[in-house]
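Of the protein chains in this complex, all but one are displayed in their positions.
The chains carry the letters A and B, assigned in the order they are written, with residues numbered from 1 in each.
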Amino acid sequence: MQASNLIAACCNRCTHRPGNPCRDLVRCLAEGPICHSDDACAKTRQERMANARRGGQGTLIFVGAGTCGRANGSTKVIARIGAFLQEHKISAEIVEVGCVGYCQRELFVDVQKPGEPRLAYADINLGNIDQLLEAVFVREEMRNGFLYGRHGDGGAAWADIPEINTTDFFKKQVKVVLRNAGIVDPRILDAALAAGAFAAAAKAVCTMTPEEVCNEVLAAGLRGRGGAGFPTGQKWNIARQTPRAQKYLICNADEGDPGAFMDRAVLESDPFFVIEGMLIAAYAIGASKGYIYCRAEYPLAVERLTSAIEQCRRVGLLGTNILGSLFSFDITIKQGAGAFVCGEETAILASIEGGRGMPRPRPPYPAVSGLFGKPTVLNNVETLANVPVIINRGAEYFQNLGLGKAAGTKVFALSGAIRNTGLVEVPVGIKLRTIIYDIGGGALPGHKFKAVQIGGPSGGCIPEQHLDTVTDYADLIQLGAMMGSGGMVVMDERTCMVDVARYFMEFIRNESCGKCTPCREGTTRMLEILTSITERPVGDEERRLERFRGVLHLQELASTVKEASLCGLGQSAGNPVLSTLRFFRDEYERHVIDQRCPSGECQGLAVYEVDNATCLGCLLCKKACPSGAIVGERKQAHYILVDKCVGCGSCVTACPKHSIHLVSEERACV
Amino acid sequence: MSLVNSLSIDGKEVQFTPGETVLSAASRAGIEIPHLCAMDWACKPEAACRMCLVELEGMPRLQTSCTLEAKDGQKVRTRSPRVQAVRRNIVELLIANHPGDCLTCARNQNCELAQVASELGVRERRYRGLKKNHALDLSSPALVRDPNKCILCGRCVAVCHQVQGVGAIDFIDRGIKTRVGPGFHDGINVSNCIFCGQCTRVCPTAALMEKSQVDAVVAALADPNAIVVAQIAPAVPATLMENAQASSVRSMLLRLATALKRVGFGAVFDTGFAADLTIMEEVSELIRRVQTGGPLPMFTSCSPGWIQYVEKYRPDLIPHLSTCKSPQQMAAALIKDVYPKHRDLGGKRLVCVSLMPCTAKKVEASELGDVDFVLTTREIDELLVRYGIDLNKVTELGTLDAPFSSASGAGRLFGGTGGVMEAAIRTAHKMLTGSELAGGFKVEEARGLEGIKCFSLDVGGTTLNFGIVNGLGRLKPILDPLSKGASNLHFIEVMTCPGGCIGGGGQPYDSDPEDIRVRLERLYDADRRSTLKVSHDNAEVQEIYAEMLGKPLGEISHHLLHRSYVDRRAEET
Partner (left out) sequence: MCQVDQIIAGHEELGKEHLIPILQEIQAKEGYLSQAAMNKVADATGVPQSRVYGVATFYNQFRFAPKGTHVIEVCRGTACHVKQSLKLAQHLTRKLNLKPNGNSPDNKFTIITVACLGACSIAPVIKLDGEFYGHLDVEKLDRLLDEAVQGESHASK
């Protein structure tokens, strides 16, 4: 691990050491030297800073190598780039960065030659990297088919290339939490410092009281970004005002919502800012010990965080007497072991204490009595990443970032049946329609938008007619959804909404901790009911009745589980069902009464049809059918009796003429 | 007008003690809020079952009354339509995943789940679906586990870990697959379970029960080739008095003897006799150790849960255990050896049944023999019911049979914490000084329900240090100094269960701390009423020594009345 170049002494008059920390340490990097006056030292510092800001000297090649980058083959691409450079004897440095957010167009490979702006090239993979490198390095064709845009200003010579933030995907976004993602090297402290890390921490720890810090965050209107939306400043104040010698700060990095990967991107792409956020939070509440509880499924995030923490310790940004103050703070990483419920506050406490991740009754609230019985504040990754911004720029700035009454920005993970998948950061209070159409590009070609699922398993589905709703906490709750952690999955006409409800209920049932009766038993029964209406009750009168009975019970069950469950997982378990019942009731009715799945997705309700024009009358399908649903005689057209069909598809495989097809009403009109 | 420290529950003004929960305050005021996982004593409430939800004015969400701290001016409703609807749905959910064999279930008269279902008027099984299907655990002689009847309330886990400090069972897997059991897929027999049965006592359903031997006893009683005799532990009559309106322990004991003989027992003995015998042997052993240098401290050995604990967790303490058998086993050994000489059995085999407040006694009996069957206090009820006998209506005072019919007040005290110690001190004083303990024989320092009592007494110029522990979760302060070689105690009485045997795993289901306190008082009362105060003056005991045993710790004693121990730690895989 390289030592920090920026923090290194400019001359032997520098007094900062980890054992003898200087309170001006961070300011000095950009404005120094402060403890003595020397032009040569000032020049040294400025050169170092410029270098660090650029990301290095000479030609730089930035490759998006977060988890989604690796999923797109970045490791092999990086190896190939290295080989190419060697083969062609080109001198350039490869810098691994995180995720810029436009996952649809991964890999992004940026090239920055000396004196030129950093140019971003998209859709790179192992198959075409050579073409890009040939163009950029051999033919010097910076403008080529892969060019996406330009980072920053390059002067008149490069004005024809669009600046990244003016392109369609980015222009309506406001990058605060993700401002460094995909840009700055997340592996080294210097890059983060050059991007402004720890300036806010220095300001808070050296010039503000804990009360002032809490109130600034309170005034900014920052609300928990993990889903619950509790005012962060308020939570901090409760902990700050609880008099105990030992307090804890925990960063909740157990992002478990399927379809949510915002926190992962922040941790992999900008770990130092998260640490800075934790530092400020710990100072505000009086905690000397911090934990990052990170999912085991995020090994790269754990790796980046571990390295970042170690680097911070080395220069004294973590440890005792930080920046020459009386404040001491250090962080331990705890890895989750695969339990969605461990994203719940009290479940994290149970897990860190070494037990089963089962939530605890509140009160007492963690801010009063939490980890090991001490006052503990738990904050989401995104929440903490916003804190340095608030301290640096002020509460009003943060307030104004949001639209209307809302404050700040929110990162959403946009995925599913949409043109542009990726991470988008937008002002809180922006319309859903803007996100889905202006930024997301709308439905996939040839398909029709049906619904957007927000808030993961705790959230709900929002149909087209409500897309003018703004993405704010209260507004979404009114629609039966919730802000949640930020997962946003778009669905088109091929998605069955009943199946969506069933899918989320299965997830919740699998992840229920099992402690409290309503959630443990209620989600199981609701899942059974939902599954039963995605299947045809062949040959069983009891089951037929059961389906009807079950649906009548759904509402009551969902309501009991909501009212009586111990924790948020159970309390919101019914949301997907209730929301789809509310907006897509017709689909439920088709499933229950007509035993048809309009989108064709429910295998158990599949309708197959024999094309009589091509049918040979060979009886092969009839023999293959396990439930005797095919009627027909030799050399006469065969028919499938829908009421007896279990949807297995054996007939389709058996037919030598491929005369049997799946019938779906929606698919039929595409 | 409202009083200080009062809240309104269902319109009634209820006083509370600061720090108390609404559930507790309501209960004391006679308002029962249904609950399936809270225990009114000991462990912190987990709010898992959600049955105790109540409406609290001003809060949009329902609150669990087991965790809700009572505060001045609160307005609580415990049976509003909203609350009842939720509660009912929860019970329906539990029933949906519960076997339907209530008619043949061992707890069909006193199952808490059935009780709340009835209270809430649940008359149909609305939710149908997959039920759990776990294997029964019949592996141990003492306990039976049926995880299919478990409602996952967590009481057993809490008691095992927090009260008893053992932790033999825990929650396994997650969500709908959750079950309670010992680690891996083991039966309880190869786990660290000490068979104390506290789990069976707190279980609301038939998921955890003692292994019933009622059928076996009934079969023996019907066997023309058997003479069945009973021995009764001191704690049993002190407990049965609860419902039977007996005026004293002795009168309850004699009424029980009547009932047992009506049922067909050929003789009824008092385990208290053997308690006196145990004192003779054990105090002699203690004095020998004190005079010859150890090993000290010496621990009592009458509580089989404690013995299991030592053998499984702390075999290093085996040298410190008294080698005396428990009163149950001493009595049974003598019954089998002496009774046939005392009475002509006519060629029939002798079957010895012991009536105990304890489930671990079943394991002790299976390991040491002589006792054929052990019936817990709960099983005694069941046995009498088989024969149509209502103990409340049995008023005739029967007789106990020689040669094991009498017990001193000291022996009676064995049923509660501190009793063995007090009895021992009375006899130790006589053995060491030749004179009786002054002050009416009471050893006040040994009395009371505190978890740990330590005190010193001057016995004829020698200072002896004593320790008393009840509830194994409280062992640490006693054992830690011992591990460091820093214990100055000579003699330590350990009773596995909170309160001693009167709080045992085989005791009635709804025992709470007040019940245990009352039972202890009854034992003290029995001692007060008894004219025979000390074990060494028990005439039948003296006769046994004269005719057979010779002196305490003699060869025959060693053979009949003492035992050895096994290091069981190596037995686990």
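Convention: a contact is a pair of C-beta atoms (placed from the backbone, for glycine too) under 8 Å apart; a residue touches a chain by one contact, two chains touch by 3 or more.
In this text the structure is predicted, and so the values were computed from the model without any measurement.
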{"item": "Residue in contact with the excluded chain [from A:82, A:355 or A:628]", "value": "A:355"}
{"item": "Option touching the unshown chain, where A:84, A:108 or A:340 are the choices", "value": "A:340"}
{"item": "Candidates A:24, A:106 or A:472 - the one touching the absent chain", "value": "A:106"}
{"item": "Touch with the omitted chain, as defined above, among A:24, A:110, A:185 or A:257", "value": "A:257"}
{"item": "Residue ranges of chain B at the interface with the undisplayed chain", "value": "161, 166-174, 181-184, 191-192, 572-573"}
{"item": "Residue ranges of chain A at the interface with the undisplayed chain", "value": "67-68, 70-73, 76, 103-104, 106, 125-126, 256-261, 264, 296-298, 334-340, 351-358, 413, 415-417, 421-422, 453, 456, 487, 489, 491, 495, 503, 507, 511, 513"}
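Definition applied: only the chains that are shown with their structure count from here on.
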{"item": "Centroid spacing, where centroids are CA-atom means, of chain A and chain B in whole angstrom", "value": "55"}
{"item": "For the chain B and chain A complex, residues of the former touching the latter", "value": "45-51, 53, 61-62, 64, 67, 69, 85-86, 89-90, 93-94, 96-97, 126-130, 151-152, 154, 171, 173-178"}
{"item": "Chain A to chain B touching residues, read off their complex", "value": "339, 356, 358, 360-361, 363, 509-518, 520-525, 528, 546, 549, 553, 556-557, 560, 563-566"}
